[in-house]
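Comments concern the structure below.
Excluded from the complex is one protein chain; the other protein chains are retained at their positions.
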Amino acid sequence: MNRFGPALRAIDWTGWLGAAIVICIVLAAVFAPLIAPYDPIALSVEDRLSAPDAAHWLGTDQAGRDVLSRIIFGARASLAVGIGAVTIGALLGVSAGLFAAYKGGLGEQITMRLVDGIASIPLLVWAIAIVGILGVGPLPVGPLVLPNEFKIVVLVGCLFSPVFARITYAVAKRIVGADYVKARYLQGASHWDIVLGDILPNCLSPIIVQATLLVAIGIVVEASISFVGLGVQPPAPSWGTMLSDARNAIYSGEWWLPVFPGLAISLTVIGFNLLGDAVRDLFDPRSEARTLVA
Amino acid sequence: MLRLVAGRIISSIGTLLFVGLALFALTRSGPGSPARIVLGADANAEQIAQFEQAHGLDQPFLTQYGKWLGDVLRGDFGKSFVTGRDVAAEIVNALPVTLSIVLFAFAIAVILGVGIGILAALRPAGVFDRLSRFFSVLGLSIPAFWLGIVLIRFIAVDLRWLPPGGYAPLSAGLAAHLQTILMPAVSLAVYYVAVLARMTQASLQETLRGDYVRTARAMGLSSRQVVFYALINALPPVVNLAALSFGYMFGWALIIEQVFNVPGLSRALLNAISQRDFLLLQGIVFLFTTIFVFANLGADLLNRVLDPRQRAAA
Partner (left out) sequence: MSLLSIEGLRVGFRGANGGVIEAVRGVDFAIAPGEAVGIVGESGSGKSLSMLAVMRLLASPARATGGRVIFDGADLLQVGEARMRAVRGRDIAMVFQDPQSSLNPALTIGRQITDVVRAHQQVSAGQARRIAAEALERVGIRDAARRLDAYPHEFSGGMRQRALIAMAIACQPRLLIADEPTTALDVTVQAQIVDLIAELRRDLGIAVIFISHNLQLVSEIVDRVVVMYGGKVVEDGPVEAIELAPRHPYTRLLRACVPSLVGPVGPLVAIEGAPPRLGRMPAGCPFSPRCPRAVEPCASEMPEMVGEASRRVACWRPQ
């Protein structure tokens, strides 16, 4: 805190706005059952397609379900995929980057070529295709039955991993060659001490920046996969499926059906992007040119 | 120079072979063998063995991959087990639709993105700087398919300026063609306009501070030439990002085509998924991956032309 105290004060209002949005959405997802005014999947024929009013602030859908409640519960799928995929991607990528940089030799070559290979996979096409191949049903793993989202998390996580592998590798490679690391080694520090104690901490700031920005991309990817029916399966609520259901409403005029889930996605993505930009300015203001795309 | 280019091309092809192998393995890892899917659950072992032999499915895995790859190189993507239709023909039918939308969107993204980025870098705190900031927050945050839905609602349903969906090929006339691809392309492009504007602005701002730009000004070059001096050095990261964008656009085009009900590769891919037609699926995904890999290769080679140091170095 001491280290970042002055810098925290330097974050402009957009950074704080991003943080506030992210915190609100995370809280909404975690406490969804307490916050949501209605059951997100309870059907109610007499309430179908009612415009926003005092009873249903954001209206109801074709099945009479409360849009606000579905959006609040939908945050769970979005955040789970966004944050889950980034976590998996970071774990895989950082390990690979550290391994390649520290190990050197053939291991380094093979690892980084593998990273190049994964990086040359177009994310969304493969995500759609592979979920399509594996099927959208729940996945039994031993005693657990994992929902379809789990496949998306793992898949998107794998495809995110090259971003982390490359940053970690670049930073770690520099440090591995530094004299103080050799000195630490001569002092008798173990490989783990050096990798986890000296190298990893130096990679953290760019990793955190990229992670924050990638969560935003992960959320849009989840919404898109759900939109084509390969993600969260009905009747469970997800912003993508809500937009997919809302397509018929484009013509009939129930504007609240497409508008609010879309706003939810945009707001969340804006939140993570603003937060990511602020974190980058805080840690590493010169890295502006490094832009993520998906 | 020639050896370097050859090396890069070979390395790209190697990547493609490796990724293709992963794809081939994954398509076969789904539940149910192709024979079961085609013949149904009540087929007996003999029928299944006969089917597998007829389609070469009894061969070792790598042999199957090698044969498929060899056929693909000759433009033969195989015949669908499910529909019996020629996969290549189906792709050729749907590809122009997707390609037309993506190319149009790419043109919009490059022209607007790079244009806004340049103008924003030249006039910090000016109109375009603010426009670029606005775009980079908003453009990055609006999912393309949602933008598509909103556009259909306002432009097509309320204002009736454009048809809400469908597709008219170029053979139906340029105006009709553009009318059908304008909204999909715009929806697809907005995110990339933001990304490219951001990168162009950041990169050009950096090179404009370069000593060689000061030299150019100290020698009395015109402002247009001074900008050119900075721009030529600012382009490489933009070219790389544009290539990545081009590759990724095909993925988002799949979603956009669904929104606008366009009969492109998206429909073919989703049909392949629902019918478990994995030869068709494999063909489409492999095609997209090839485009992605070669777009990046193209950017790499273009950057070698732009940056003489890269041309000389490894």
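A and B label the chains in the order they appear, each numbered from 1.
We take it that a contact is a pair of C-beta atoms (placed from the backbone, for glycine too) under 8 Å apart; a residue touches a chain by one contact, two chains touch by 3 or more.
Everything numeric here is computed off the predicted structure, so don't read it as measured data.
For the chain that is not shown, the touched chains among those present are B, taking the whole complex. Note that of B:96, B:210, B:263 or B:298, the residue touching the chain absent from this view is B:210. Check B:74, B:160 or B:309 against the missing chain and you find that the one touching it is B:309. Here the missing chain is touched by one residue of B:68, B:192 or B:229, and it is B:229. Mapped onto subunit B, contacts with the missing chain fall at residues 209-212, 214-222, 225, 229, 232-233, 306-309, 312.
Heads up, the rule we're going with is that only the chains that are shown with their structure count from here on.
By the touch criterion given at the top, residues 12, 15-16, 18-19, 22-23, 26-27, 29-31, 137-138, 140-143, 145-146, 149-150, 152-153, 157, 164, 192, 195, 198-199, 202-203, 206, 237, 241, 244-245, 247-248, 250-252, 254-255, 258-259, 269-270, 272-273, 278, 281, 284-285, 288-289, 292-293, 296 of subunit B touch subunit A in their complex.
Contact residues of subunit A toward subunit B in the complex are 14, 116-117, 120-126, 128-130, 132-135, 216, 220, 223-224, 227-228, 230, 243, 246-247, 250-251, 255, 258-259, 261-262, 265-267, 269-270, 273-274, 288-289, 291, 293-294.
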